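A single protein chain has been removed from this complex, and every other one stays in its place.
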Amino acid sequence: MNLDLDDAAVRFRDEVRDWLAANVPAGPLPGVDTADGDRAHRSWERRLAAAGLAAVGWPVEYGGRAAPPLHTLLFDEEYHAAGAPVRIGQNGLFLLAPTLLAHGTAEQCARILPPMARAGQVWAQAWSEPDAGSDLASLRSRARRVDGGWSLSGQKTWSSRAVVADRAFGLFRSTPGQNRHRGLTYLMFDLRAPGVTVRPIRQLDGAAGFAEIFLDDVFVPDADVIGEPGDGWRVAMSTAAHERGLSLRGPGRFTAAADRLVQLWLTTPRSRPVERDRVAGAWVRARAYRMAAYASLERPVPPSATKLFWSELDVLLHETALDVLGPLAEADPEWTAGYLFSLAGPIYAGTNEIQRDTLAQRVLGLPREPR
Amino acid sequence: MNLDLDDAAVRFRDEVRDWLAANVPAGPLPGVDTADGDRAHRSWERRLAAAGLAAVGWPVEYGGRAAPPLHTLLFDEEYHAAGAPVRIGQNGLFLLAPTLLAHGTAEQCARILPPMARAGQVWAQAWSEPDAGSDLASLRSRARRVDGGWSLSGQKTWSSRAVVADRAFGLFRSTPGQNRHRGLTYLMFDLRAPGVTVRPIRQLDGAAGFAEIFLDDVFVPDADVIGEPGDGWRVAMSTAAHERGLSLRGPGRFTAAADRLVQLWLTTPRSRPVERDRVAGAWVRARAYRMAAYASLERPVPPSATKLFWSELDVLLHETALDVLGPLAEADPEWTAGYLFSLAGPIYAGTNEIQRDTLAQRVLGLPREPR
Amino acid sequence: MRLAPSTEQLAFAAALHGLLAAADLPKVSTAWADGDPGAGRALWSALAGAGVTGLLVPERWGGQDAGPDDLIVACEELGHHAVPGPLAESIAAVPALLTAAATRPGPREWLAALAEGRLMASLVAPPWLPFAADGDSADLILVADGDEIRQGHARSVLPSLNPARRLSEVTPGELIASGQDPGRAMELGVLACSAQLLGAARALLERSVDHAKQRAQFGRPIGAFQAVRHQLADVAVAIEFAQPLLYAAAVALKSGCGPLDVSAAKVACGEAARLAARVALQVHGAVGYTREHGLWRWLGLVRVLDLAWGTPSWHRARILTGLAGAGTSVPEGGFE
Partner (left out) sequence: MRLAPSTEQLAFAAALHGLLAAADLPKVSTAWADGDPGAGRALWSALAGAGVTGLLVPERWGGQDAGPDDLIVACEELGHHAVPGPLAESIAAVPALLTAAATRPGPREWLAALAEGRLMASLVAPPWLPFAADGDSADLILVADGDEIRQGHARSVLPSLNPARRLSEVTPGELIASGQDPGRAMELGVLACSAQLLGAARALLERSVDHAKQRAQFGRPIGAFQAVRHQLADVAVAIEFAQPLLYAAAVALKSGCGPLDVSAAKVACGEAARLAARVALQVHGAVGYTREHGLWRWLGLVRVLDLAWGTPSWHRARILTGLAGAGTSVPEGGFE
């Protein structure tokens, strides 16, 4: 057991730290789901890409550095510690890209990843449907075979970033007779194509963070199928593992928030000892998540456990911060925004109830519940 | 809304308080599951009965005072506040007696209740079986029709007080063909009758608090069936409501423990603010349980909610006390004994998992889980 | 010995429920959140007609001169329907403060206007209430600081975590009264706030149960899954055992004492409401996270009211101080 960084890792971390110190905007950018914010965030991504920092773990030919996973982890920590902007391209970078690198063709990777890294294309997810939430396998949106490709019809919902995104990826039922996990195909489609309607949905905080997508005979060429037609569930589950796991939620977000929470507690005039316990507890958990990330470089952590842990940690961090702030909390824009965002964590990317079932079955080997 | 006691209630409370102050033994009695303890506790019950305090709510002819439910509540509070001995007759007093008063014949009440009040007879429960715990309706012990009565065979387990008790009550399958809730009969039997073997089971704390009961052709006269043969489930469920509800666990036990916890916390040299939150929280819950008991005189509280609340409260009270005591906790006999006892609360009288299902279905009207 | 509402109180609650159920609260709240208090003020007038706004106003100024027990019956309904506005302020604390200062004409006029529903009042009372809730639409803002009551003047509007609540920073102005102990008025505010929280908890549970019965996944209503039904059962238990504390606090305040019971009620009602809110969102899933669905009206209300009128931490400290007996104070932080 040895935590020392090798020289290459130290050099990389220092490079990232210096670059961020020199480049992170002083104030917050406009909201990512507004037109101004869209421009500002894409521009920020281009600067990251120009510095070779958009996706350091990717192969060099797609805009990465072929850096080892440790460097991705170090980048994540430095990025959040520096308070750098939210990644507008995160759905593509952290969810679609790993799927493409695992299941996509070389042509797809070469065509899609470089513009993704420069935020020339921003991606949305298109998984859930009105009647297929926790029970994703009951989805009904269809992909019908047509000349040279597929025609998509149906309705997707809770699609984050769909309001500003250029393209989307998701699962569609391509073999009408087949049920549940069978006969699904993983496809990418253009959100500006004819037949696509995007309806923004206002969230608790008033922002339009997600949307419904209505698809009416939307053409998708064969080149935009990932993996084999009909094999979509298996392909998608590898994305799901990324979504639940460390790719989407690196430890940096939580360690940075835990450090802010400790500072808040230390500097609150009448520090509340009742919250002391929870402040220390939240810090310990954020540290645990960080150490688990390092440990996962050698021994993978089950994605269901990761999802449960980070989502509950995020709620704990923000609930505790509000309690430390007391009656001043409601007027604190930063912590309240983080709080509202944290509340979504136990719901999206597979509810925590589903994660517990998955963990019980796959990790603990407990019998499946009769359904 | 009005909490003032009427004159009769005040007089009664004062009588109980004075009597207890003059009569409660100075030191603790020997353990109730030992021979010495058995004698001492039965002797204490006789003194209570002589003072007319064994069961104040019962009809006068059976040894009670026909006092209103409020008086039973006041007695319970005074009893625990005075630190009086555990009631060796509690299974009979709080579980069997309400069933007899509701479903028994006058002959049964007249024959059974007076000796119960004087602890001339101590009762054990005989519900669970090795394969029928949470799923009580799957019980298999049989009652076979014989001349003038029934013959019992089978095995009961987790029978508290069975080691020292004289008699027991429980459910037996009297119609072999019928399944689950049907064809069960509620019977009382003599633990010293031929064919009965009682095997003590050592608990966590080393004491033999419960036992297995093996029944091999044990004769029970018709006079000892409660309610109609075959109608046992319905009769038993009224006992279950008592067991889960306020009859078995009056608020006195918890308010007394909460007061002791607050005193412990106040007098611990280095009072721990982290525990402050939980100490206050536990006190609030004990108070809530007390107020709910008063409120229940006008509006019944669902027994499942009551069971969930008192069992979790008892664990909270004792876990908190151990944490306040810190490294001294393990050598504190009183709090550790209470702690171990509290851990059984979420298990017996229907596990808390079963209670949540019951509450969801009966109180909230949620659909039953497919079984 | 009574710890339950009387027949008259049950009828009052039912009437109020009818009024509020017919009032299109989602629309009222959305407009209120967008800075348009018109519909909310109309509802305020209707509540005055039902006798709500004048509950604590003495009869000679047109009020009901009612007790804390009537107050919680009303406030539980208001919380149940997530009525926006500075309710614990206008209905509970401010009338009590003004009544104590009613030797002067101003307070008397305000009391009459409160009872008639012409006036809606807010309150600043540091450190409990650092901002005036809905100070931009309130006709009167009081500032209670120590034993002085002043009139306050709203400055900027701050956004709140609760979208249907608009906070104002306030500059203290003219002296209204001094030498008055605001204690009882503040206890009444805490009580009203606790009742709102309990009512909100109940509404959140009801909506969640309805959703769990209707929403199907994996071929059955999600309420058939233990993962869902057990969370809802825990909420029901928390509500079941918070309610008697609320009633006991009202009884205690009625007989002129009761800080211990008021604090216990605030802690328990806040806990029940926070649990109900977390579970409601989890049971609803993404749909509960939208503005289109009505859940947001209770979610923000609960999180904010739990920290207002004394944080749970403050109330716990007060309980232990009370239990420690004369001469011992348990500071918010415990002993060191």
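All chains are identified by letter, namely A, B and C, in their written order; residue positions are counted from 1 within each chain.
Here is the rule we use: contacts are C-beta pairs under 8 Å (C-beta built on N, C-alpha and C of every residue); 3 or more make two chains touch, one makes a residue touch a chain.
Everything quoted here is computed from the prediction, not taken from an experiment.
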item	value
Displayed partners of the chain not shown (whole complex)	A, B, C
Residue touching the undisplayed chain, where the options are A:Leu101, A:Ala137, A:Val196 or A:Val262	A:Val262
Chain not shown: contacting residue from C:Arg202, C:His230 or C:Arg274	C:His230
Absent-chain contact - pick from A:Ala51, A:Leu101 or A:Leu359	A:Leu359
Absent chain, residues of subunit A that touch it	1-6, 9, 70, 262, 265-266, 271-273, 276-277, 279-281, 283-285, 287-289, 291-292, 294-295, 297-299, 301-302, 304-305, 308-309, 353, 355-357, 359-361, 363-370
For subunit B, the residues touching the chain missing from this view	128, 131, 133-135, 138, 157-158, 201-206, 210, 270-275, 322-323, 325-331, 333, 336, 339-340, 343-344, 346-348, 351-353, 356-357, 371
Subunit C residues that touch the omitted chain in the full complex	225-227, 230, 331, 333-336
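Going forward, only the chains that are shown with their structure count from here on.
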item	value
Geometric centre distance via CA averages, subunit C-subunit A, whole Å	38
Between subunit A and subunit B, centroid-to-centroid distance (C-alpha), Å	52
Residue list for subunit B, restricted to those that touch at least two other chains	273, 276-277, 370
Of all residues in subunit C, the ones touching two or more other chains	220, 225, 313, 316, 333-334
